[in-house]
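Missing here is one protein chain; the remaining ones are kept as they sit in the complex.
The letters A and B name the chains in turn, as written, and every chain counts its residues from 1.
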Amino acid sequence: MHVPDGFINAPVSAAAGVVAAGAVAVSLRGARRELDERTAPLAGLVAAFIFAVQMLNFPVAAGTSGHLLGGALAAILVGPYTGVLCVSVVLLMQGVLFADGGLTALGVNITDMAITTTVVAYLVFRGLVKVLPRSRRSITVASFVASLLSVPAAAIVFTLLYAIGGTTDVSIGKVATAMVGVHVLIGIGEAVITALTVGAVVAVRPDLVYGARGLQQKLKLRVGGELVDAAPDTPAAAPVAAPVAARSHRKIWVIGLVTSLVLAGFVSFYASANPDGLEKVAHDKGIDSKTEEHASADSPLADYGVKDVTDARLSGGLAGVIGVGVTVVAGSAVFWALRRRRTSEPTSTEIRTQQSV
Amino acid sequence: MTASLEVSGLAFAYPDGHQALFGVDLTIGRGERVALLGPNGAGKTTLVLHLNGILTGGAGTVTVAGLPVDKRNMAEIRRKVGIVFQDPDDQLFMPTVREDVAFGPAAAGLKGAELEDRVRKALALVGMEEFADRPPHHLSFGQRRRVAVATVLAMEPEILVLDEPSSNLDPASRRELADILRSLDVTVLMVTHDLPYALELCPRSLILSEGVIAADGPTGDLLTDEDLMRAHRLELPFGFDPASVAR
Partner (left out) sequence: MGAGHAHRLYRAGHSPVHALPPHTKLAAVFCFVVVVVSTPREAMWAFALYAVLLAGVAYAARVPAGFLLKRLLIEIPFVAFAVLMPFVAEGERVQVLGMSLSESGLWGAWNVLAKGTLGVAASVLLAATTELRALLLGLQRLKLPPLLVQIASFMIRYGDVITDEMRRMRIARESRGFEASGVRHWGVLAKSAGALFIRSYERGERVHLAMVSRGYAGSMPVIDEVSASRAQWSYALALPGTALVVCLLGWTL
């Protein structure tokens, strides 16, 4: 599903870039809360893991094979924020190093493959874990459903982006059918492997499954041969960070809200600037019944009337310029804010480090 | 003269309830080379992680060069205690050898020429200067182990702690590392299962067993005490007789 350059038009790519930058910025904060100064090494290793796992091809029907996307797996194992970061870094490196996925399409790729999969999978997973009885089997079942849904969800988001800014004239219905159809199949493979992987991890190191932290038992400390409840401030050797479930829910809402606001803004902006999309659908509907007639009609280029072209070009170009401008402004705002926060933060980081050590 | 390392009454249990240390007492003088022997699961690694304050919170105290290991002087302690971990791939996390060796001193605030100087000196001590700009994962295992030692030496530690330094090394690399360790003017605590290596390098040994120091004495004496060895699941390699080794 790695989208190349030129597949989605410039304004929508730029809008997706803004969404991606915003989500990554939020995830950077969130991941620091999940992992504090262990963020870089652990997220880096998990990213390397996702990268390796994407090489794990599993045989699907008829001699073809699919490979894991890994978003759901990352979200369940290391939490949604770290998950978004890991998959985004994998995508960034694939784009820059292997030319797999276009540079201008990076926002689109991150939005559908990193953000959509992790957020959908994590929400579904947490929801199911709340509803299902507290057991390991429930974790496995929840992982299965979560990753099963996450892949078609990514396909749907891709279709949406395509519907708004696709540069080709294939009808949305066809794209949606093809994308969702194929990805339901891939989703099944992804779901089986994710569920079994999570199951295997839960069986050996349940403490490593971020989404299953509620299942942990209370810790004890043996002092002088007697069992004593571990004091809450006992420094932990294992990576037992305090669960942030309560907070993360609010965070997810905030991300969702911001994302939809940004998206909505851009969608309406784009829809009003270029009503082609709507016209096209109407046009297509009329065309279906009389294809032959059209095929034998005028010269093929007749459709590109000068008036239409200039209009479309102007509006499209304007949209492009505005879109790119907004990306630059928003991107630098995010980075500026991050940098400022970082420089004003060393004291609190230091304190946190000492507590966690 | 203050000791390089003093541990007294150290006890520790992991949060999962598994207790690893049950009151460890030991003192290591400045410039000594000491081997820490013991069977698997004796608590050796747990003890090591206490020496630079990665694990704390149990009973007892650890003092490095007169400085108690606690939160207030953690940065200082981590400069003084250099730990070389068992797997060099865990230790060498930067993209090039030079950056990896520079990591510790740079974190301590060194910059520019001074930093360069430290890095060059540390790499020279382990004979790896010409590999400075190579990525660590392109080196052989023995070379990586030597670079790992350099990363720690660059911090000019008071005490060098090595976890299984000879594991996975071929005989030549093993000897090269021994030569390097012998040439260093620094206190060494070496955790190892490699008893001949301990005998070769460390005049004194400690046996850690079931979370306490079970024996402390000249390495040769401990290794020839068959009852003691058997009691703590320590075995010499086939055909190796410590009594026959000239010391």
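Here is the rule we go by: a residue touches a chain if its C-beta (ideal position, glycine included) is under 8 Å from a C-beta of that chain, and two chains touch if they have at least 3 such contacts.
This structure is a prediction, so every number in the text was calculated from the model and none was measured.
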item: Selected residue (touches chain absent from view) among A:Leu28, A:Ala72, A:Leu149 or A:Ile164; value: A:Leu28
item: Touch residues of chain B, complete complex, unshown partner; value: 49, 52, 54, 75, 78-79, 81-83, 85, 87, 89-91, 93-96, 98-99, 102-104, 106-108, 115, 135-138, 151-152, 155
item: Interface with the undisplayed chain - residues on chain A; value: 4-7, 9-10, 13, 24-25, 28, 31-32, 36-49, 51-53, 55-56, 58-59, 68, 73, 77-78, 85-86, 88-90, 92-93, 95-100, 102-105, 167-171, 174, 189, 192-201, 204-205, 208, 239, 284, 287-288, 291-292, 294-295, 297, 300, 303-304, 309, 313, 317, 320, 324, 332, 335, 338-339, 342, 346, 349-350, 352-353, 357
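Rule of thumb we're sticking to: only the chains that are shown with their structure count from here on.
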item: Rounded Å distance, chain A centre to chain B centre (Cα mean); value: 43
